[in-house]
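Only one structure is covered here, and it is reproduced in the block below.
A single protein chain has been removed from this complex, and every other one stays in its place.
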Amino acid sequence: MSEERTPQVPTEQVPNEEGRPTRAVADSDPALTPRGTPPAPPVRPRAGDEIHAFPETAVGEGDVRVPEGAQVVAGTSLWKDAWKRLLKNRLAVFGMIVVAIIAFASVLGPGIIKRATGFEYDTIPADSNLVRSFPPLTAPDGSFSWTHPMGTDSAGRDILARVLQGGRISLAVGLISTLVSLIIGITWGATAGYLGGKVDDLLMRIVDVLYAIPYMMIVIVLLAFFGGQSPLYQIFLLFAALGAVSWLTMARIVRGQVISLKNQEFVLAARATGVSTPKIIFRHLVPNALGPVIVYATLTIPSVMLSEAFLSFLGLGVQAPYSSWGSLSSEGIQNIAIFPWQLIFPGVTMALTLFSLNFLGDGLRDALDPQMRKF
Amino acid sequence: MSSQNGNLLSVRDLRTYFETEDGTVRAVDGISFDLKRGETLGIVGESGSGKSVTNLSVIRLIQSPPGRIVSGEVLFHGEDILSLPAEEVRRIRGKRISMIFQDPMTSLNPFMRISRQLMEITQLHLGHTKEQAYEHAVKMLETVGIPEARARADSYPHEFSGGMRQRVMIAMALSCEPELLIADEPTTALDVTIQAQILELIRKLKEKTGTSVILITHDLGVVAGMTDDIIVMYAGKIFEQAPTRELFAAPGNPYTKALLKSVPDPAHEEGTDLYQIPGLPPDVAHLPPGCPFAPRCFRVEEICRREFPPFVQLNAEHFSLCHFAAEVYAESSAEREAKGGVGR
Partner (left out) sequence: MFRFIVRRLIVTVPMVLIVITLTWGLIRLAPGNFYSTDKKLPPAIEKNIRAKYGLDQPWYVQYGRMMGNIVRLDFGNSLKYETETVNDILKRTLPVSATLGVLAYLIALVVGILFGTLAALKPNSKLDYVSMALAMLGISLPNFVLGPILVLLFSLSLYWLPPARWNGFPSWNLVLPVLTLSAIYMAYIARLTRAGMLEVLRSDYIRTARAKGLSERQVVMRHALRGGLLPVISFTGPALAILITGTVVVEKIFAMPGLGNYFLNANLNRDEPLIIGIVAFISITVLIFNLLVDIAYAYVDPRIRY
């Protein structure tokens, strides 16, 4: 089971330098900056595209490359460059804006709606004639009305307020579970990568083993058997369960980064001056491995949110009185034939959010590491 | 530049640009040269000088986007390859003009048996049957000196060493007895001892078949013994063009002189440090207004930074892109006299 999912390809170490006669002259490797940040990757020709720019193109050899020495001072501007590249990516910017709007709306929206219309997410109208599902933008008498822009559900509750309230939970689950996975993954991967040897073997073998487990089944068992005690407890269970199963890839990424970084001079320097091992790991290695970690974390958020929605849909996730986009969709499906808006609004809001987060993650990856080409 | 008659290949004012984030990179910017049948031309330059792009342009292998052949003519037997339909170009590629690439490690398809990769080319161009193609493949492998060629023909590339793979590449390139072989840094990725063997092999095969060769390299030492003419490229331009002997004996361009000085020469006095050209190859996307080599040049003057240098004809076959071409040429000639005789 020690095999990685992608088996190792034995590649010969070849001086693949295409022998630049001037290398010796250029007196420096792409040197590390005082902060120890590796220099920015060379700027490669890009086809000026938006989606999934794969910037490196088969131009003979490195013929169109900016010479390496030009990056000597570029280290500190790594993040600035990445940011610039990100802003050039229209879909990523679109994703960023949409996510920001939805996040703001979720946080502030319910309060505003309450002021404007008096509806909270769980307000059931006192008048029993209003305890019905009205279509969007429709008043009880069938005329146009702004009161319920997304209509009401079968209990007469305002769907917009419920979608925004659900957004709070969904986004919180996404963020907190990702945070949990980050903490576990980084600790695990950094420890394995830095200590190496037997510890590394053991830790990564455990990861390999866990990879092969259909973990969603176990999450279902966990939530089904331990859940149902109180709605709040259920949500915490979700954070923990989803975080606990999402850290595997993170651990691998961090380990890879750490191994490639740990032999560089600035680590040796830190060690030579007597800095302790944990301090080296967290002060020096973790910050340097950050790029891919940020990218992967951004992509973990939508995937965790999707899992949450999936579990809520099955009735194992968020429970009343709380709601999430998943549980709202689940309710909506019951009435899809008659009141399609009950599914469409929470479902589409969630899909739009995930869509945007995925584009943002893709954009970040292209911006931070033009060379990293995973899917 | 000589007339077109008798030329196998004439490149005229070739320009290949790349659109990058950083702006337009003029990787090849107005290159012209001729190659006669049976002759060998060396193209020398640092990486980024555009020498590989030049030759990829010749057989239209530039990826587009981002690359684009902006203008120029590539006359092969008087026919302009750049204006031929793609179909016709494919019939030339591999059959009449073939290429050997720099890195034999990655240039062979790792998923395909060597025999198949060789057979493919003769089946395509010579209409060989499977059996014929296989026999031909084994024969080619023997020709390039693969021991036990028949037994090893069905290996995968990763089972071969770097030198062996480059031999396979050569076998592949020569399968259809092309009229022109373009060898793009064929020895750069190889060990020094292997380098010599591969060069020797190319030379031998060239003599046997009468193929014309364009040898691209960054290493003047490599071209010295092999070529009839040499082109020195820098920043997408031809800096100097001359017959090999002449170029080594009396370089007319400061860049060439600097390159020559940086070649380790066993004949040189021991104890002297190897010369290094100061600075870095230029950022081709942002060239200075004057001479692109000016920032690194040892005899730079004010005009060099301001004005683009002229392409000066020094004698019948010797050209140099420099404001001071004549002076440099004269100095070189004088030095040669002083040393007493023709170098190499």
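Each chain gets a letter, A and B, in the order it is written, and its residues are counted from 1.
Quick note on the criterion: a contact is a pair of C-beta atoms (placed from the backbone, for glycine too) under 8 Å apart; a residue touches a chain by one contact, two chains touch by 3 or more.
Because the structure is a prediction, the values reported are computed rather than measured.
Visitor: Out of B:Glu21, B:Glu46 or B:Glu120, which residue would touch the omitted chain in the full complex?
Guide: That would be B:Glu120, which touches the missing chain.
Visitor: Using the document's definition of touch, tell me which of B:Thr20, B:Thr40, B:Ser107 or B:Thr211 contacts the absent chain.
Guide: Hidden-chain contact among the options goes to B:Ser107.
Visitor: Of the listed residues A:Leu160, A:Val318, A:Leu343 or A:Leu364, which contacts the missing chain in the full complex?
Guide: Hidden-chain contact among the options goes to A:Leu343.
Visitor: Pick from A:Tyr121, A:Tyr194, A:Tyr296 or A:Phe313: which residue touches the chain that isn't shown?
Guide: Only one of A:Tyr121, A:Tyr194, A:Tyr296 or A:Phe313 touches the chain omitted from view, namely A:Phe313.
Visitor: May I ask you to list the residues on chain A that touch the chain which is not drawn?
Guide: Here the touching residues of chain A are 1, 3, 5-10, 47-52, 54, 56-58, 209, 212-218, 220-222, 224-226, 229, 302, 306, 309-310, 313-316, 326, 329-330, 332-333, 336-337, 340, 343-344, 347-348, 350-352, 354-355, 358-359, 362, 373-375.
Visitor: Which residue numbers on chain B touch the omitted chain?
Guide: 59, 61, 63, 65, 90-95, 98-99, 101, 103, 106-112, 120-121, 124-125, 156, 158, 169, 172
We adopt the following convention: only the chains that are shown with their structure count from here on.
Visitor: Between chain A and chain B, tell me the centre distance in angstrom, where each centre is the average of that chain's C-alpha atoms.
Guide: That gives a centre separation of 48 Å.
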